[in-house]
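Mind having a look at this structure? Questions to follow.
In this view, the complex is presented without one of its protein chains, the others remaining in place.
For reference, chains read A, B and C in written order, and residue numbers begin at 1 within each chain.
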Amino acid sequence: MTANKQSNAKRMKWAVDFTNRNRTDLPSPPGYCPSNNSVQSDVTNQTDSNLLIKKCWEVALAPIKQVPMNIVIMYMAGNSISIFPIMMVGMLIVRPFKALFTLSSSFKMIEGHNVLGQKCIYLIGNIVNIILALYKCQSMGLLPSHSSDWLSFVLPQTRIEYSAGGVLFS
Amino acid sequence: MLKYLLLAVLCIAQTHSLYEDQVGKFDWKQSYVGKLKFSHIDSRANIKRIYVASEDNAVASLSLGSGTLLWRQVLEKGPQGAIVYFHYGANSLVTVSFNGLIRVWNPNDGSLLAGWTLPLNIRHVKFMVDGGNFYAIEVSSAIKTVLVHTYKLASGSLNDVVKKIPATWLTESTYCETNQNVLACLVQGSVKILFPSSGGQTQILEQSVPSATFLTPVSSAIGLPSFKAGNVVITVNNKNIETSQIECNSVHVDKTEDTNKVLAICVRPLSKSNIEVDIFISQQKISSNNLQLKTQIAQSDINVQSCFCKGSSPSCFCILSSQDHTTLFISTQGKVVWIREEALTSIISAEFLDLPVSDVDAAIEKEFDNQECGYFEMFTRRLMSQFYQIQTLLSIESPAFKSSALVRDKFGLHKLILSVTSVGKVFAMDNLSGKILWTLYLANVTPYSVTGKQFAPVFVQRSTRYVPYPAQVSILFKQSTSKEGVLFTLDPITGQLIHGDQGQKLGYQVELSTLLPGVNKNHLRGILLLDSNNQIHLEPPSSPVPKPYFIYKVHPQFGVLTGYFVQEDLKLQKVWELNFGQPVVHVASKNPVEKVHSQGRVLYDRSVLYKYLNPNLIAVATHTPDNVFSIHLVDVVSGNLVESIIHKRTMGPFHMVHSENWLVYVYFNEKTRRNEVSTVEMFEGKTQSNSTAFSSLSKSLFKPILDKQSYILPVSQVDAIKETITEKGITSKHILIALGTGSILEMPWMFLDPRRPAQVTPDMREEGQVVLEYTPELPILSEAIINYNQTLYGIKNIHTAPSGLESTCFVFAHGLDLFYTRVAPSKTFDILKEDFDYALICLVLGALIVGTVVSKKLASRKTLKQAWK
Amino acid sequence: MAEIKIQISRFAGKINMSSFIYQIESLFGTLLLLFLVQTCQGAYEIKLLHYLDDSNFSTTRGVVEVHNVDSNDVTFRQHPLNPGDIKQLKALAEKDAFYRMDIVIQQTNKKDIVLSTYAKACSMVESKLHDSFNVYLDHNNNVVGISLLPYENLCSGKHVTDADLAAFRSKMYFYAPENGPVPDTLSYIQKIEREREAREKGGPKDNRSFLQKYWMYLVPLAIFLAVSGAANPDAQSGGGGGGAR
Partner (left out) sequence: MNYYLSLVTIVISLHVVRSQEVDSTQEKHDIEGRVLAPTHDPSWISSTQVYIRGGQFIGFLKDDGSFTIKNVPTGSYVLEVVNPDYQFDPIRVEINSKGKFRARKVDYIQLSKITPLPYPLRLKTIGKIKYFQTREQWRATDLLFNPMVLMMVAPLFLIMILPRLMNDPETRKEMEQLQSMTKLDVPEMSEMLTSYFGGAPKKPKAAVKPKPSASKLQAGSSSG
């Protein structure tokens, strides 16, 4: 706390030093024209929407682009169950799910634009990734898809008839 | 080849092996010799020792002070190796076995000095050793002569011409005995004493003993060969006969040092734990002492084996052996020096029992005892018990700590081994130390016999879990005289008999007995007894009988199996009968406490093959005189023969283990002259018809899938086999095989699995399961020998029991040696390793924490610096 | 049969060693054996008795003539149940009691073997007296056990008319024991032999080029490099952006 205060005080000292200077008196850097600013914005406004859509497509295509990469990673990880392959597979599964849940926030920047197509592609890409991850799980034997996976939940049979006996004593 | 061997070694290394520093940590071995037959105390040597020969064909040397075994040699098994003569003298021990072998042993280390065969029929020959010569004395009533054959002890060469002593007095009924260098014969009321080893004319002494009907040699000091004829003790002292009349069954004759008078020591039991030792000099009782024993012995008879005396007011030390196979070493001053419980070589039943909870835990359990009380009362109880806990923690003198020796531990690794012996002696041992906690002698009882093995059923009716009630165990014996059943009920923790010393006499001959599965309101499991009239008796009489209940009987001689249904009125209704027409050698049913966790077996393609877990299935082994060995799998409820498997040209000994859904049996193949192990595994198939309940009656049409395989067991003899058992049945099973050479081999079921493929394909391996390719010969790996270099002689049986830990199984093997250990077939997965380094993990954790703190500091400093750039 | 002959030859081997008397004796035994081999295919009879109440009195159900065990060739001669019997059987079924049977195997010149079996009376009734017998034999073809298996294994409580319970319809199957497994040393020795030969020859030489051998490792590596190269600029730009801020 005290340290904080000290640093605060220091900063204050600093700030005082800074504000003492008159900023408005400073000349503009060479090549900078404050009046030019609005003109430039007009020029960019035309390409802005195109850029935005391009960015949008970039975001939408990202999952699809990941697919070959993921395939390679999966191939490299192998089917043996050990800590690194499991971690990789876990990442593969969790990432697309996360992406799906944050779908709306990913496309937030382009409000008002019709981004349904992009969203669809994004969705499909992530689903492909999930399917891929599930396939990996399946081939690693992590999915409880066989009867053997439920074997330990099978309870022992209760006996209906009771029996006892043995060799006669002599 | 090497590849498979390597794989096998790998598997063993994975499953079980001991580290060298763990020797004696989990196991103990006790060595015995059996009931004493002959003994000799060597008091003159610098190292005082006792030399003994036993009924179990063992020759051994014991230390005089402690009774520990110095060396032991075990002769041939069975009656062929029975020791009929024993002599100690001139730095050699001589034994004569029933098979005619004379062996001379080095008394220092038990190595053989000489061994040769007596070319005579041993049955009618008496022996004696005198001055480097071995005398075989043939008493022939047919030619009225005593023939004395003399041999060199060291080589067995005939030393002299056969000496013939004419004895016209010999008759058919003449009974002769040797003691030291004297032969005594009882002839119609008189005892004739001969000296066969002395040269020249043979002198014959005579003593009339009118009332004598028997003649026994008596333990005596050197130079005082003595015999007991009736009540008269005859002592040959320097070729003179001295007699003394002592009313005592068992005596020792010695002489006093100064007066050279004949001294007699007489021992008689007063009660089960009390004996009296009297010393007589010239028939005058000069001292009498009462000895309190820490064990219970048979009251009937006690035998003075040998003694040695010193001092003028004689003080003697004696070895006694009682009818219940106990060997005692006492001083006549009234002190028991040591006791050896040799009855432990004849264990017929053993049981692992839980110990009671500690007093603190008992108080907690009492707290939750009855639920009816109100909240306030429960709260006060809680406070009280916690106060009590604190109190016990603080004060060492608290009563809770006094009984702490015999309490249950957290992992259930501390148990009590209750063993019943064929002589009627019951022992309770601590499984961790092997210490005997209490002994109990049950008089006038004999064990039952089942397929040639002695057997006394032990029923654990109530464990220690039901705190207000004590644990209860019953042992069933039959009376020696009437053959009727006697039930001894006792508290296994204290060894107190509940129905008194004589037990509960049942008044009928018991044909069959079993422990009922249900408990009565006192948490007591009932015993069902079947008498020879097919009448059911329950003990206690109100015990609940489960319904429907079936009972089967096996008549071993004729191979007849009969099944009965228990009706409402507890009458038996015969429902099925099988007739094998061959003698039954073995019946294997499943261990009733066994639990099976996995209901199926996962195949390599990840499908499930469900196990055929029929609780009513037994395996009956029959053997015909033409050497055909058959295994019949019988459902004892429906009377169906599930399968019969025959092995032609096989011989015993047969051993069989039946557990879960499989069967393992060992036999000797006469054709190929090797021991073979066959395994049978039963499966229901890929689907389960009824996954919740098993009914033999509704399944009578069903035939399980049987997988069979056979392996070569490259050992010369198997003494016993047993499977490991764990509490929940999750741990994989191993088979313990007691080999004739004295080792116990732990064989993983994986090796015996009948589904071992002929060729392992890569996709079988991929599943992560260890699949072993079929090899006909099983590996005998020294790492799998659980008793390592502690050879166990003559293993009779192995007992296994689950511990409180799922991974761990107790093993108790008995024979001439007792051996206890614990095994973990799937390694100790539920407990930290013995060598777990607590310090290291603390160090690493500490270092990590420090590292994080430091690096955090450093990182923040760096970001600050970076911000300044 | 072959087994018996082997035994004969085995004992014939012993004869040479032992005395003349044994020779004569075993010769007699051999002759007897050969004689038996010819004649012992004879048929036998199985008598069926049943208990229609909980008492210990049985009544005759019928007789089975066994002609040939191997081909399950049997003839049943069973008495039809009279109305009184049917009533008793139904009473047993209602009590959930057992329908018990005694089976007497009558062979000429041999002691009768008495065996028993049972089934639930209700399943007997519900299967309309339609049942089968499993007869278990030992290695000498002696009958060891018989079990009675009604057609309907479980009782569902369905109604059966008396007419359905008039006559038995039975079948009989014979089960011989199985020969136990023997260690399979032959194929093991062959396998070892094969392996040894293969080792001696030395495995087939791998003459493929480096690329041919390891393409499966190289191709993924190449793809990986290409893909990471494609993805890298983005990552680089992101990283650069982060660094600038």
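One rule holds in what follows: a contact is a pair of C-beta atoms (placed from the backbone, for glycine too) under 8 Å apart; a residue touches a chain by one contact, two chains touch by 3 or more.
Everything quoted here is computed from the prediction, not taken from an experiment.
The missing chain, though absent from the display, is touched by one residue of B:S43, B:S190, B:S331 or B:Q717; that residue is B:Q717. In the complete complex, the residue from C:F76, C:Y151, C:Y175 or C:Y188 that touches the missing chain is C:Y188.
Per the touch definition above, the residue from B:Y19, B:F376 or B:W868 contacting the chain not shown is B:Y19. Set against the missing chain, the residues B:Q30, B:S43 or B:N99 yield one that touches it, B:N99. For subunit C, the residues touching the chain absent from view are 4, 7, 11, 14, 17-18, 22, 25-26, 29, 32-33, 36, 39-42, 44, 107-110, 140-142, 185, 188-189, 229-230, 232-233, 236-237, 240-241, 244. Mapped onto subunit B, contacts with the missing chain fall at residues 13, 17-21, 23, 71, 73-78, 80-81, 99-101, 103, 106, 109-117, 624-626, 672-674, 712, 714, 716-717, 719, 739-742, 776-777, 782-783, 785, 788-791, 794, 835.
In the analysis below, only the chains that are shown with their structure count from here on.
Put simply, the C-alpha centre of subunit B and that of subunit C have 39 angstrom between them.
Mean C-alpha positions place subunit A and subunit B at a centre distance of 68 Å. For this pair, subunit A with subunit C, the centres built from the Cα atoms lie 60 Å apart. By the touch criterion given at the top, residues 448-451, 455, 478, 510-514, 516-517, 528, 546-556, 563, 584, 587, 589, 595-600, 602-603, 606-608, 613, 615-616, 636-637, 688, 690-697, 766-768 of subunit B touch subunit A in their complex.
Interface of subunit B with subunit C (complex): residues 1, 562, 565, 567, 573-582, 626, 628-632, 638-641, 643-648, 669, 676, 678, 697-701, 708-712, 754, 758, 774-777.
Considering their complex, residues 220, 223-224, 227-228, 230-231 of subunit C touch subunit A.
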